[in-house]
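Coming up: chain A.
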Amino acid sequence: MEHLFTNIAQILTSWMVSLGLPPIWADLILLIGQWTIIVVIVTLNVIVLVWLERKISGFIQERLGPNRLGPFGAFQTIADAMKLLTKEDIIPSQADRWIFMTAPMLFIVIAVMLYAVLPLGQGMEVVDLNVGLFYFISLGSLSTICLLMAGWGSNNKWSLLGAMRSVAQMISYEIPLAFSLLGVVMLAGSLNLSEIVTAQNRYWFILLQPVAFLTYFIAATAELNRGPFDMPEAEQELTAGAYTEYTGMRWALFFLAEYTNLVAVSALAATLFFGGGQGPWLPSWLWIIIKTYLIMLVFMWMKWTFPRIRMDHLMSFSWKVLIPVSLANILITGLGIEFFRGMGW
Partner candidate 1 sequence: MIETETYTINIGPQHPSTHGGLHVEAIMDGEEVKDAIVHVGYVHRSVEKIAESRTYAQFVPYASRLDYLASHLPTLGYVQAVEKLAGIIVPERAEYIRVIVSELSRIASHMIFVGSLAIDLGATTGMVYCFRDRERIMDMFEMSSGQRMIASYMRLGGISADLPESFYPAVESFINDLPGMIAEYHGLISGNEILQERCKDVGILSAQDAVAYGVTGPNLRASGVDYDLRRDDPYGIYPRFEFRVPTGQNGDSWDRFMVRIEEMEQSGRIIKQALRDMPSGEIQAKVPRILKPEKGREVYHRVESSKGELGFHLVSDGSDKPYRVHVRAPSFINLMVLPLICRGGKLQDVITNIATLDPVLGESDR
Partner candidate 2 sequence: MITDMAEESNTAKDNHMAELAAALNERFKPLEVNYDQYFAYLKIEPGALPAVMQSLYDDWGMNYLGNLDAVDYGEEFEVVYHLYGIPAHDKKIAVKVRVPRQNPSVPSLIAIYPTADWQEREAYDLMGIQFTDHPNLVRVLLPDDFSGHPLRKDFGKGV
């Protein structure tokens, strides 16, 4: 079971080579296969996640949640997705047309690109990039541009305000996010995600880096624009923020990308702090799914419990609390490592 998918990939490659295909073509076909699987998983996962979120919000609010369509209402999101596909596409006359149109597409591209380096199990990553973690951070920083494009392109006050706010928020929380990961990097001595997983053979890093995990979690919530930090889509304040003017499929792409990012960030948390695919009995890819989902449950729990934070508190929380705390965490980690090395452990 453990090597199920890697074995399948190997068998497929060798089969294709045996058919006389050059190895590079076999690799290419395999890559397309991997990509297809990732996109299908992403899409299906979002459908499951939205349903789960609605169910969980129902559970938290003493309601039932969707239960009419399919078992436990599981097909509800499918109906929603199909409906969104057939909705009219409105491009407001005052919009900056091309920017308005491309913003959601680029947003989802960036979200999917994150999966290229995620180890979805032992040896199950598309690219085993040796700067994988850094790739994650860099690419994540690009999504701010997409939100800005959406806000600017809509030419709507709510949109631009929402976009400007969320960009200010995302750049502020990018720093503590990166800093919180440094502690992990110092312990693992690598930026390669699968090596970081291997480094957690003895202890999960959550035990050594609890502060870093907390910082990461909070900063990630802000980066995802979720929960108490949902500035770009503050429904009760900015109507729908940066997404105000988006309809149908374009809006759905934003929505898809947000959930895709949620999965990616949770999977990264599982990889960095919870030993990735490590765990007894079950194969690694199953473990990572379980851990990712558990972390996502916490994200949802937060979202359905907290009120939305005010913008100035949000900003000062990052700059005046999270950044100093994460820097102190780096310092203490460094001191700890030096100390233990001095002790000769």
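Here is the rule we use: a contact is a pair of C-beta atoms (placed from the backbone, for glycine too) under 8 Å apart; a residue touches a chain by one contact, two chains touch by 3 or more; residues count from 1.
Basis for inclusion: all candidates are chains of the complex that A comes from, given by their letters.
Computed from a predicted structure; not experimentally measured.
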| item | value |
| --- | --- |
| For chain A, as assembled in this complex, the candidate in touch from 1 or 2 | 1 |
| Complex contacts: residues of chain A adjacent to candidate 1 | 57, 60-63, 157-158, 161, 228, 230, 234-237, 239, 304-313 |
